[in-house]
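Scroll down for the structure; my scribbles are underneath it.
For this view, one protein chain was removed and the others were kept in their places.
By written order: A and B. Residues from 1 in each chain.
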Amino acid sequence: MSGHSTYQPKTGFTRWLDTRLPILRLGHDSFIDYPTPRNLNYWYTFGAILSVMLVVQLISGIVLAMHYTPTATEAFASVEHIMRDVNYGWLIRYVHANGASMFFIAVYIHMLKSLYYGSYKAPREVLWILGCVIYLLMMATAFMGYVLPWGQMSFHGAVVITNLLGAFPIVGETITTMLWGGYAVDNPTLQRFFSLHYLFPFMIAGVVALHIWALHVTGQNNPTGVDPKSKADTLPFTPYATVKDGFGIALFMIMYAFFVFYLPNALGHADNYIPANPLVTPAHIVPEWYFLPFYAILRAVPDKLLGVIAMFASIGVLFVLPWLDRSKVRSMRYRPMAKLYFLVFVVVCVILGFCGAKLPDDQVIPGLQTISLGGSDLNSWVWLSRVATLYYFAYFVVILPVLGLIEKPLPVPDTIATPALSHPAAAPAEAVAAPEQKG
Amino acid sequence: MADTAADSATHTGGDPSRRDFIHIAAIAAAGGGALAALWPFVAQMNPSADTLALASVEFDLTKVEPGQQVTINWRGKPLFVRNRTPAEIDRAVKDDNAPLPDPQADAERHKPGKPQWLVLVGSCTHLGCVPTFGGGDYGGWFCPCHGSHYDTSGRIRKGPAPTNLVVPEYEFLSDTTVKIG
Partner (left out) sequence: MLRKLSLIAAALVLVAGGPALAAGGAKHPENISYSFDGPFGKFDQAQLQRGFKVYREVCAACHGINLLSFRNLGDRGGPFYDPHYPNANDNPYVKAIAAEYQIADIDSETGDAIQRPGTSADRFPSPFPNEAAARGANGGAMPPDLSVMAKARHGGPAYIASLLSGYVTPPAGLEVPPGQYYNPYMAGDVSSAWTGDHDHVPPGGFIAMPPQLAPGKVTFDDGTPSTIEQQAKDVSAFLMWAAEPKLEDRKQMGFAVMIYLILFTALLYWSYRRVWRGQSH
């Protein structure tokens, strides 16, 4: 949207500032007068929700860092000091810990929205890739953040994940040793994770700025996938999108507050309230819920290195998605076959999440006769993970490319504002959510 | 991309630029909520409960002989507890009406009926160095950093310090125990 700016500075000061640093103009053009498609639904409020969550995490994190001690001997006790002695420390800690989960809930919905409406397609490929970069940075940040309380899960989760990187030939051991700062996860590891955990969110903020810039160059996608053609198709961002985003944010805050105040430890793991002990491994090491699908993919592959590669590839495949899905139609609203496969994809992601939380050799349906295949019972979580992982990759690498060639899409409306065609028969179902949470 | 210059004419329905009560209420509620949410982030910078727990210290006076001074750590700063001799007390009272940079009677600087007990924050009011007893021209404390002289009541007599040595809030829990802070 590089159309001409409509900003008119009214006062002497704003005129003076405008000729030296047109920041108010930028704000006006980006968030006040910015033409927004009028048909955006509530799935589209998650971008604003994510921005709010980033600010919440940044502020709560910086404040926590005033009281946290990043050494192996003091970390656990310093977190308890925050919970007990620091004024409102308990609140800020729970805000930050649950905020991470909320951040991921929002990002998964945001990503699924983009998958469904084809927001990764031309000309928004760079926008999508920047989003994938943000997601990777979020995962790294969250992983390092979880290590900081130095509980049993913090410590042993760090052991597992850093050991994974040792699977890479030649460079693996060097990478692991440099990450550890020693021969095992210990104090040096914790200290550098703290430093990087403080750094990465600012990198995320920078990439978010690029992400919003890229968005504003191409303009927003919308549920029809059809570009705005005239002024009738859009509305100025303020007040229309502002107030809708505000409402979406408020609803999200209700869910967030419910977790913070009434279920503050529900999304965590009890074992993380046990101080880290390198000599005792918890019975059941599980990452935080938002990593469970990737954990399932990792364990689905029997080979250590291939498992690591599969795990990274499951995110890597997202980066090249714009070139895998060749369909000329953007929005799956008009792609009934793709819509079906997409729904299965969402269910598969949820299944992968469950698999990641279970012991691989436990039975899925208890009590059934064991049928062994490839060293494991067919009725086991590891086999379910394998099937689900197969679909996960097949969706991107096989299904979407093939559908792009053979699918017969529904007629796409000419414009956003054309009322008759912009709501096909499935319209009321737009409001009914398919299970959107990944994991 | 559509040009949206001067777009307001195409809006149908309610004119959003009219300041509806509901919008003012929503914005006001948002502002109020934001301020309320901000408060914990500001309050957390106040001293935490464990710091406050060490804010008071109880001290047993039986350990301090007349003419002796004990320095204890109170709130991270030195605290002088001095058992003054009658000579020191007299000297302090005699100078009550002398020209003092920070005029104060000796009686105001100790608890009634207990002139021998002087409790002072051992931090020079100039820039915070710790004065030593027995130096200086007035029989009291002397700060080596920039040459401030205090008398036997801890009042500034000569030198760059602007005010007398601070008498903290304290009370006698008994004749032999004092609680400071």
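Everything below uses one rule, namely that a residue touches a chain if its C-beta (ideal position, glycine included) is under 8 Å from a C-beta of that chain, and two chains touch if they have at least 3 such contacts.
This structure is a prediction, so every number in the text was calculated from the model and none was measured.
Asks: What shown chains does the left-out chain touch?
Replies: Across all of the complex, the chain we cannot see touches A, B.
Asks: Hey, which of A:A270, A:I371 or A:L390 is the one touching the hidden chain?
Replies: A:A270
Asks: Can you work out which residue in A:M253, A:M311 or A:L378 touches the chain that's missing from view?
Replies: A:M253
Asks: Using the touch rule from the top, list residues of chain B that touch the missing partner.
Replies: Contact residues on chain B toward the absent chain are 11-14, 16, 20, 22-23, 25-26, 29-30, 33, 36, 49-50, 52-56, 58.
Asks: Even though one chain is hidden, which residues of chain A still touch it in the full complex?
Replies: Its contact residues with the unshown chain are 38-39, 41, 77, 80, 83-84, 90-91, 94, 235, 239-240, 243-244, 246-247, 250-251, 253-254, 257-258, 260-262, 264-265, 270-271, 273-275, 283-284, 339-340, 343-344, 346-347, 350-351, 354, 357-358, 364-366, 417, 419, 429, 432, 434-435.
Here is the rule we go by: only the chains that are shown with their structure count from here on.
Asks: Taking each chain's centre as the mean position of its Cα atoms, how many Å separate chain A from chain B?
Replies: It comes to 49 Å between the two C-alpha centres.
Asks: Which chain B residues qualify as touching chain A in the complex?
Replies: These residues of chain B touch chain A: 1-7, 10-11, 16, 23, 26, 30, 40-41, 43-46, 48-51.
Asks: Which of the residues in chain A come into contact with chain B in the complex?
Replies: It is residues 1-4, 6, 33, 35, 59-60, 63, 66-67, 81, 84-89, 91-92, 219, 227-236, 239-240, 243, 246 of chain A that touch chain B.
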